[in-house]
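Shown here: the complex without one of its protein chains, the others still in place.
First chain written, first letter: the chains are A, B and C, and each begins at residue 1.
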Amino acid sequence: MNVSRRSPRAEARPPLHRQAWLPWLLLTPGLIWLLLWFVLPLAQLLPVSLSENADRFRMTLVFRGRIANYAEVMTQYAPVLARSLAYAAASTALAALIAYPLAWVIRFRGGRWKGLLLALVVLPFFTSSMVRAIAWTTLLGDDGPLLSTLRALGLPPGTRLLNTAVAVVGGLTYNALPFMVLPITLSLERIPTELLDAARDLQAGPWIVFRRVVLPLSAPGLAAGIVLSLIPAAGDVVNAQFLGGPNNRMIGNVVQSLILVQRQLPRGAALALVLMALMTATVLVHVRRHGSSDLTLS
Amino acid sequence: MIPADFGVIELEGVQRRFAGTAAVDGIDLAMAPGEFFSLLGPSGCGKTTTLRLIAGFDRPDAGAIRLLGQDVTDVPPHRRRVNTVFQHYALFPHLSVWDNVAFGPRNRRLPEPEVRRRVGEALERVRLGELARRRPSQLSGGQQQRVALARALVNEPAALLLDEPLAALDAGLRRTMQQELKRIQREAGIAFLLVTHDQDEALALSDRLAVMQSGRIAQYGSPREVYDRPVNEWVAGFLGRANLLADPLGGGRTMLRPEQLTLRGEAPHAEQAGRRARVVAVTFQGATLQVVLRDGDGQELVARIGRQDPAAGVRIGEVLWVVWPVQAGHHWSS
Amino acid sequence: MRMGNALLMGVAALAYGVLFAPIVVIVVFGFNAPLGRFNLIWQGFTLENWLHPLRDAALSQAFATSLGLALSASAIATVLGGLMALALTRHRLRARSWIEMLLVLPLTSPEVVLATSLLNLFVQTNLPRGFGTLLIAHSLFCLSYAALTLKARLVEMDGSLEEAAMDLGARPLQAFRLVTLPLIAPGLLAAFLLSFSLSLDDYIISLFTAGETVTLPLYIAGAFQREISPQIHVLATMVLMASVALLGLSVRSGRSA
Partner (left out) sequence: MPRQAQPVPAPLSREEPLPSLGRRRFLRQAVLAGGAAALGPALLAACRSGGGDRKRRLVISNWPLYIDPTKDGVPGTVDRFRKQTGIEVSYSEDQNDSVAFFAKIQPVLAAGRPIVQDLFVTPYWLAERLIRLGWADPLPLDGVANASRLIPSLRKPSWDPSGRFTLPWQSGITGIAYNIEATGRPLTSVDDLFDPRLKGKVGFLTEMRDTMGMLMLADGKDITRPSYAAAEPSFARLEQAKKDGQIRAFTGNDYQDDLLAGNFAACVAWSGDVAQLALEQPKLRFLVPPTGTTLWADVMVMPKGAPHRQEAAEWLKFVYDPATAARIAAAVKYISPVAGVQEVLARTPATAALARNPLMFPDREMEARLRVFGPLASGEEARFDERFASITEG
């Protein structure tokens, strides 16, 4: 998409309006919204995670400072947590491997179709993820079109996709694709073609141009893509629920089960907060290193 | 320092700090009606900030700003009778040339026939009448510049503020636009305040100028005064090449512009001063030649001579006399 | 080089193939005539589902609820987010980086965590769950997206344009209406569309905060248990077609600005 000329001093521009209260007037409604429905609920989760569920059906919580909740969920669900992170990492890596060449093609081969090609990456996500999950079960089923075709091509019978780790990681990868393609394309977009010409002029082959010039310069976009893929994947519920089997459950499924099914709000809250802490740490590391602008695809 | 009979714009002790450092550090300034005034200085000296303070986009931490004798320090930009030509023109991309120019008059709720008359006139003045329907993106840089001028002038401001208006244009166009600016200013009779880092531009256009350095005004004066009698070495150097010679008797220095030096075979006579020096470099500069020489003390001297000058044939390595009239040059006693 | 090029194009083509594989299934199965309750196996072509897209009344009801929810949540998010974006880009704020962090965190928080914390809040404060709580939850996660999308637009937009407007005698609000608003209109549309599609698609947060209200994703998750009617595919295809139209519109308006 077209990158418009930025005013060189846009960042350093002093205030337009002289009233100091005006920005706060603009910020207040949104800040109230964020504080009320984001910060406050999260803060409330902490005492809940340290409580004891006196009656799990009446949901009467008694605050006991019960740190054991954390110890319990961490020991009991360590394998699920590890699996979630592994799936998230695998899907992120896969998405990066697919998205980078795709972004490259869009950026350097897209020509006047660039905008359209980028829009096509986003378009599938305008269908409901639920309906897509149904479509995946149709596609990946044991007698579905994909396996039937592959079997005709010599895949040994008995090979499964649906309800396996492959399907879950595949689903996560699919969801991660736009979050990977968009920031990488935007960061490639920012590399002036003259730099590539300069590199070629200095006798760099295509591989060297990529590795020494393009890759380092697009690193912030790639990093943002990784964060934007990793976090939703690690907390995902739908893919494991619809495409996975009992050995592929993820931490999101456990939190859902703890809270809605087993009605153990304190432990659910504890697990949710552990997940939140892990993800926030990831984001903070990223922001410290690359700033937050790429995370917001801007 | 401020002349008494003023003025369109007056600044008194204006100060603006950003994050602790002073971008504008106590400026006094006064502009006469109809005057072409320039603020000249290197980037970061505070000249653009000063302009923004005058336009009202920013507010000084101390000091006062007066327009036509009225204190406007706390008046918002839309109620100040000045208009700005922005560095990148800031033309509204979603409006046609005509609508850009009509933006101001319409804001002042002039009757539409009046708006039409004025916009037509303003576009004629900048010779853009036939492009009125276009969008800014369909114009060349020079044309955009003219639209920006017309858009500001149409409001008949008390003063026009120009923020590096020619910086984005190439050399040829810039020269043409300099003449245009001067013509328009004369025709409109409006005071222009030009902010620029280009000393040639400032010298060529201004009636008066102020040289800014680190948030302060280093020197005021006509272009001639500032060029010939800079207050210090920094100003001297900023306005052009300057040969700085220590007085042989100590305590004091003399500045000589390269064009004040002549090159000869024989020693200087009375009324003249000079030194013997060896030619180190000769640079062809079109109408003139620039000759760099070094004397026995290692002092470098730069001379600019015409191509018809007998010394025009000098070669590197030749030893010559560098000569100047005794009363030439500007002397600072220490 | 030539082989690398072919490889590159191959990966890209494959990626698009994978991206659109489920979409093709969704579109195609809208024309299926399933024998039983589950539209999962191709049985035969029919236009019946397209002729009666709203036959499944509960589905239509859920769809209507989701549309209403997405519209109102996106409106709230776009307005609140837009104001925040304005404050962040057009004013010097000491707390800016903190506020930006506060905006980034909701969109980098796992959905299930947001869902849990909101549910807990609603339960503890005895706020009856339903459309209202859904609206709160949806507008919250859309707010960050809207604010940050618009912020990007505003940063990109030359700030001196607003100064120019005021310089030419426009009052601040006038400058906003005459210059800023038309210029960020494509951004507003983009932010609104993004919020809209996020809200329309949300499952986990809705599951926790919906109460008795049934949104489209909740309905479909339920339908997975009892009946997957072809109308689900038809409605999904319709949403897709509308998105294509709106996307085209926003690309065009973005180009003309």
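Following the convention adopted for this analysis, contacts are C-beta pairs under 8 Å (C-beta built on N, C-alpha and C of every residue); 3 or more make two chains touch, one makes a residue touch a chain.
Bear in mind the structure is a predicted one, so any value in this text is a computation, not a measurement.
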Displayed partners of the chain not shown (whole complex): A, C
Touch with the omitted chain, as defined above, among A:Pro29, A:Pro47 or A:Gly245: A:Gly245
Of A:Asn69, A:Ser91 or A:Asn163, the one touching the omitted chain in the full complex: A:Asn163
Contact set of chain A toward the excluded chain (per top definition): 55-59, 76-77, 79-80, 137-138, 141-144, 158, 160, 162-163, 245-247, 249, 253-254, 257-264
Residues of chain C in contact with the chain not shown: 33-38, 40-41, 55-61, 122-123, 126, 128-129, 207, 210-212, 214, 221-222, 224-229
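As a working rule, only the chains that are shown with their structure count from here on.
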Busiest interface, counted in C-beta pairs: A-C
Inter-centroid spacing, chain B versus chain A (mean Cα positions, whole Å): 53
Chain centre separation in whole Å, for chain C relative to chain A (CA means): 16
Interface hub residues of chain B, defined as touching at least two other chains: 57, 76, 88
Residues of chain C touching at least two other chains: 158, 160, 163, 166, 172
Touching residues (chain side chain C, partner chain A) in the complex: 1, 4, 7-9, 11-12, 14-16, 18-23, 25-26, 29, 40-41, 76, 80-81, 83-84, 86-88, 90-93, 99-114, 116-121, 123-124, 136-137, 139-140, 143, 147-149, 151-153, 155-160, 162-163, 166, 172, 197, 200-201, 203-204, 207-208, 216-217, 220-221, 224, 228, 232-233, 236-237, 239-240, 243-244, 247, 251, 254-255
In the complex with chain C, residue positions of chain B that touch it: 55-57, 76-79, 82-84, 86-88, 90-94, 103-104, 107-108, 151-152, 155
Chain C-facing residues of chain A, complex: 1-7, 10-11, 13-17, 22-24, 26-27, 29-31, 33-34, 37-42, 44-45, 48, 59, 98-99, 101-102, 104-106, 109, 115, 119-132, 134-139, 141, 174, 177, 206-207, 227-228, 231-232, 234-238, 242, 251-252, 255-256, 259-260, 265, 268-269, 272-273, 275-276, 279-280, 282-283, 287, 292-293, 295-298
